[in-house]
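With one protein chain removed, the remaining protein chains of the complex are shown where they sit.
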Amino acid sequence: MEHLNQLFVEAGTLMFAGMVFVFTFLGLMIVFINVVLKRLAIKFPDAVIQTRSARTNQKTKQNVDGVSPNVVAAITSAVTQYRKQHNQPSSTHKTK
Amino acid sequence: MEHLNQLFVEAGTLMFAGMVFVFTFLGLMIVFINVVLKRLAIKFPDAVIQTRSARTNQKTKQNVDGVSPNVVAAITSAVTQYRKQHNQPSSTHKTK
Amino acid sequence: MEHLNQLFVEAGTLMFAGMVFVFTFLGLMIVFINVVLKRLAIKFPDAVIQTRSARTNQKTKQNVDGVSPNVVAAITSAVTQYRKQHNQPSSTHKTK
Amino acid sequence: MDSLNKLWLSTGLANFESGQVIMMIVGCLLLYLAIARNFEPLLLLPMGFGAILTNIPLAGFSEVGGLLHFIYYAGIDTGIFPLIIFMGVGAMTDFGALIANPKTLLLGAAAQFGIFATLFGAIALNAIPGIEFTLKDASAIAIIGGADGPTAIFLASKLAPELLGAIAVAAYSYMALVPIIQPPIMRALTTEDERKIEMAQLRPVTKIEKIVFPLGVLMMTIFFLPSATPLVGMFCLGNLMRECGVVDRLSSTAQNELINITTIFLGLGVGSKLSAEAFLNIETLGILGLGAVAFSIGTASGVLMAKLMNKLSSTPINPLIGAAGVSAVPMAARVANKVGLEANPHNFLLMHAMGPNVAGVLGSAVAAGILLALVG
Amino acid sequence: MDSLNKLWLSTGLANFESGQVIMMIVGCLLLYLAIARNFEPLLLLPMGFGAILTNIPLAGFSEVGGLLHFIYYAGIDTGIFPLIIFMGVGAMTDFGALIANPKTLLLGAAAQFGIFATLFGAIALNAIPGIEFTLKDASAIAIIGGADGPTAIFLASKLAPELLGAIAVAAYSYMALVPIIQPPIMRALTTEDERKIEMAQLRPVTKIEKIVFPLGVLMMTIFFLPSATPLVGMFCLGNLMRECGVVDRLSSTAQNELINITTIFLGLGVGSKLSAEAFLNIETLGILGLGAVAFSIGTASGVLMAKLMNKLSSTPINPLIGAAGVSAVPMAARVANKVGLEANPHNFLLMHAMGPNVAGVLGSAVAAGILLALVG
Partner (left out) sequence: MDSLNKLWLSTGLANFESGQVIMMIVGCLLLYLAIARNFEPLLLLPMGFGAILTNIPLAGFSEVGGLLHFIYYAGIDTGIFPLIIFMGVGAMTDFGALIANPKTLLLGAAAQFGIFATLFGAIALNAIPGIEFTLKDASAIAIIGGADGPTAIFLASKLAPELLGAIAVAAYSYMALVPIIQPPIMRALTTEDERKIEMAQLRPVTKIEKIVFPLGVLMMTIFFLPSATPLVGMFCLGNLMRECGVVDRLSSTAQNELINITTIFLGLGVGSKLSAEAFLNIETLGILGLGAVAFSIGTASGVLMAKLMNKLSSTPINPLIGAAGVSAVPMAARVANKVGLEANPHNFLLMHAMGPNVAGVLGSAVAAGILLALVG
């Protein structure tokens, strides 16, 4: 009983210290995001070139895909099917 | 020679016991298929929805084989995209 | 100092022996290519069928990029190639 | 005939012990849940199969020289498999929603109360005769409340390997049961009006933020909680590979082939801990019960925290997204979205719930680090 | 110059032994068969390459610390590589044809007579001076008749590791020679009319049957032959992953990347057993001879069993499909189809032959289990 009481005290301390620590830690992460990341985002915005290249990418894809509008939909479905078989992006998280 | 005779007896026994066992075992598997699986098949037939999707699947496949231009183009693009993502021939050398 | 001198001598010897060996070795490789490989190339030229299929391949690629009416053939080969590289359903069993 | 007799003595039928039979049924049950009920099949299927294999008489799968013995000691006892999976999960995780709305980190923190309250509860169970949980055992059990499979396996393999099987079964089962466990608690603790709250659209997040975020998280973990760095470090490595844009082939492999290969072996290895001696006892019942408690308390804590924040915050916060703080990515976020849609058919909470959802992953890794530091 | 002399003494030319030269030629022969003759290239190419590497003087590939030494002891001595490959083969195998026509299991059983007859023959070879096969050796050799590579490697690594190289070479070579070995035997044992027999179309098989089948096979193996559960268990795990429909990403990885990676290393590791001492002796000749006998007897047994069944059965059975019972999937089934087409150009036996073909895989795994239980 003595022993159990001591365990309870230890568990209670753990609970308290643990929750304090978790909140402190994730709270500091908020500070980090609000202070460091926001400044970085202002200083290094996503480059216009990058946006452009992304656009070019999309264009390229359309070109590769074959320029016919019907085909685009077909491709989307083909790619989706392919991803389902090989990537399963929505369910992958469950892997853990 | 004594020893060899004994080995022959053992090998013969093994041959007999082994074939009996193999036939018994695979024979029981026949029973299992005929009794258990067949009943399960009746009790849980493939859902209609599933059959449908299977058919759609088959159709898609047939189209691929049987040249329906839209879908076919879709696959080409899927393959191209896939290759881009997985092969990257120009940068692969850098792996080393 | 004595020791360092000895190291220098060893390093120099290594440099000399190493470069001699490297040149000899790669030089022999030149002989190997010029003598063995060239003869093999004459004796076993790439089969005409293969050259043809290679040409078709090139054409196919152009077709895929340029979206010409021959797309159908391109897809067939793309799908076939893709299957060959990644699934090989017919020969996979041989893996065992 | 001597040979046939020897053959009979080498059959399973002649050597079965009742415990093995029961554990095989447990294994089949896990397979059923995985296949028919879609309970986290990627892990429960190999785990259930491993449970069957390890209980086969004479086969020696989990004895020295056996396949599952190799797998367990090479991959789980060392912690390598859960860490590789954590790297893959990191490579699959998009922290965009969290960076856009960092307040949701507090929800991920609050939900960890499920862990620490369960730790207390596990100690309390010692009052029941037949149950004797040390502080290490209790910590390993409590982590079930983190709703994060690899974290639970990693911690259990360090603190209480003999309970690993039961803990993994409980963790993955309850993760699969999230859509059943959470909604009643969420509805009970919120009003209709609260559930209808729509939230402001998230700001776009730049590439640099996404790249620096995992590095920042790692640095903070290094400074304040080195014992969590194996888990957080591998997670951040995966996430950095994903976001940096220069090692896409590594990121893709980490998310696909590598995590798949590891998952098969992790499942088999965990299943090998489902032996009769280790599983068929009253402690397993206790673990299963505590697991349910842990999930419920975590859900409630998250929702209550969100209610509090909604009152204090200038921008509206739907309390439902607090439930996603338990992690169980992305199931818990989907549940929040679904319950929200019931109250307000135009209210799509999914993206908003992804913030607390991934915060919960970090939160439970941090909690695991605390337990390792203080109890391990 | 001292350095140049040291360099000369470190060349291969100054250190070759004749056995090593011969074994390198054997390795090159295997490469030739793989590349130019398409003899099971996926395994024979790395195996031939491994044979060359292991016989390089001074390089120490197969000595402690060498690459092939690591590969062999980590992957083959433990049985891990063949089991992973068996899992992948399971994930590639469709049991539909077998479930639709379960009688064909008897053909897969009959063909295993090739194994047990060869065991007898291997003992008989002891009459030749210089050959001394123990019962373990004979069992490992006999399994060549199973026409199943990973099964042969697994059993040989357990019962007679010193014969592993020769057994693997024989197994894969004869598997590649199936289209040459089988047809004459098939034609000799059947009449033109029998070869013309057309078979009834197979019934469709439901999803539930395909899911429960591997579990049923596993259960039966557990009950009656636990020593076969490593092979059968991993095979059934792969097949279950394939059919259950909820872990497609695991199934795909097992069928592709995982089996490919393992195949490379399995081949290299088996090749490392092709050293001069282990291979260049009269026993290897005996093994190669016995392998041919095993394949022939297995083929004949299958065909004869099919003839018998055709006479007793109400539905017609083409005896040619009995030859597919030796496994060698899918080569043997294709051979049955081809020989059938010669007799009747409208007779497509491929699907019908897939039944005995996959039954043969199970049959030889069962036979391997029996040998392990009684001899191991």
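The letters A, B, C, D and E name the chains in turn, as written, and every chain counts its residues from 1.
Just so it is clear, a residue touches a chain if its C-beta (ideal position, glycine included) is under 8 Å from a C-beta of that chain, and two chains touch if they have at least 3 such contacts.
As the structure is a prediction and not an experimental result, all values here were calculated from the model.
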| item | value |
| --- | --- |
| Candidates E:Asn126, E:Ser139, E:Ser173 or E:Thr263 - the one touching the absent chain | E:Thr263 |
| Selected residue (touches chain absent from view) among D:Leu240, D:Ile287 or D:Ala324 | D:Leu240 |
| From E:Leu29, E:Ala59 or E:Ala292, residue that would touch the chain that is not displayed | E:Ala59 |
| Subunit D residues that touch the omitted chain in the full complex | 78-80, 83, 87, 211, 215, 218, 222-227, 229-230, 233-234, 237, 240-241, 244-247, 249-250, 252-254, 257-258, 370, 373-374 |
| Absent chain, residues of subunit C that touch it | 4, 7-8, 10-12, 14-15, 17-19, 21-23, 25-30, 32-34, 36-38, 40-41, 44-46, 50, 84-86, 88, 92 |
| Contact footprint on subunit E, counting only the chain that is left out | 3, 6-7, 10-13, 15, 24, 28, 31, 34-35, 38, 41-42, 45-46, 49, 52-53, 56-59, 61, 65, 67, 70, 256-257, 260-261, 263-264, 268 |
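Here, only the chains that are shown with their structure count from here on.
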| item | value |
| --- | --- |
| Chain with minimal offset from the mean of all protein Cα atoms | B |
| C-alpha-based rotation, subunit D on subunit E, 0 to 180 degrees, nearest 5 | 120 |
| Pair with more cross-chain C-beta pairs in contact, given A-D and B-E | A-D |
| Of all other chains, the one whose Cα centre sits farthest from subunit A | E |
| Cα-centroid distance, subunit B relative to subunit E, in whole angstrom | 17 |
| Interchain centroid distance [CA atoms averaged], subunit A/subunit E, Å | 46 |
| Centre distance in Å when subunit A and subunit B are each reduced to the mean of their C-alpha atoms | 36 |
| Two or more partner chains touched - positions in subunit E | 224-225, 249, 252, 370, 374 |
| Shared interface positions of subunit B, touching two or more other chains | 14, 17, 21, 73, 75-76, 80, 82 |
